[in-house]
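Every protein chain except one is present and positioned as in the full complex.
Up next is chain A:
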Amino acid sequence: MASTTPVDIPPAPPAPRQRPKSAGRAGDKVFLGLSRGSGILLLVIMASIAVFLSYRAALALADNEGNFFTTFDWNPAGDPPVFGIAVLLFGTVISSIIAMAIAVPIAVGIALFISHYAPRRLASPLAYVVDLLAAVPSIIYGIWGALVLVPYLEGLNLWLDQFFGWTYLFEKTEVGVARSLFTVGILLAIMILPIVTSVSREVFLQVPKMNEEAALALGATRWEVIRLSVLPFGRSGVISASMLGLGRALGETMAVATVLSPSFLISFHVLNPGGGTFAQNIAAKFDEADQFGRDALIASGLVLFVLTLLVNGAARLIIARRKEYSGANA
């Protein structure tokens, strides 16, 4: 540090010293420009998407004769044009909730097994297999869901109907194959399992050894170590992992479009075929829609965009509120 003042520089070596210095500054400037540019570019992209969606959506909404939020219909080509997102919002949220309810406990279990229970020889191949699940294209999941999951789930649906039909949720009032929101939820659960698992696993592996030893030294069993030190430390990580998964579940298109038999009905009988999601509806209708129809679909896309933003915002809020306890300052 002291040698940067000119007084300290001996007469002989100034030339070689100055060159790396100025090159370093130029490098700094280039790097600063690049990183600042990337940051700005990101904001510009986000803003332009939002502007594009809002503008096209506004065009469609101006001529919509139905209430955009409460109409159970999607008929922008009709006269008068009527379309609403009630069914789509319901289907998207319900199928994502089902997916989360199934995927998050399993993912946390797998992550804990890999990080704290499995012998090392088993842990890394297992982690690799879970990551492989993420590499399967979603259309493959869709085909597998339609050809394998749907027929196989019929038995499960009957069983659920028989023993849990009293919950209303699992009452199957309509005959038909299992092209239901419940099936979509299961499929989505499989699809978000790898991301939730691998993020949770990373967090669990980062638990400081001294935290785990604190529990061990008190005479904690393996499960108690996990309960006392691993889960509290990993909590915010698991929340953000789940939100990442939720983001994917909300926006998933091809797999849902392949499995679901869409209808414009809202029903809490999740085993009944029918329902719809934002992404599935856009994928199914975009090709045959005219200009106005596409604007209407974009309006629904805007709602999905806002929904995803809200979910991410909520996740950040939860994490921030836990910061005092997060262990980062320990």
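The criterion applied here is as follows: a contact is a pair of C-beta atoms (placed from the backbone, for glycine too) under 8 Å apart; a residue touches a chain by one contact, two chains touch by 3 or more; residues count from 1.
Here is the rule we use: contacts and distances are computed from a predicted model.
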Pick from "YeeE/YedE family protein", "2-oxoisovalerate dehydrogenase subunit beta", "Carbohydrate ABC transporter membrane protein 2 (CUT1 family)" or "Phosphate transport system ATP-binding protein" the UniProt protein name of the chain that isn't shown here.
"Phosphate transport system ATP-binding protein"
Just one of A:183, A:229 or A:272 touches the chain that is missing; which is it?
A:229
Of A:48, A:124, A:206 or A:221, the residue touching the omitted chain is A:221
Residue touching the undisplayed chain, where the options are A:43, A:135, A:175 or A:210
A:210
List the chain A residues touching the unshown chain?
120, 208, 210-211, 213-221, 224, 228-229, 232-233, 235, 324-327, 329-330
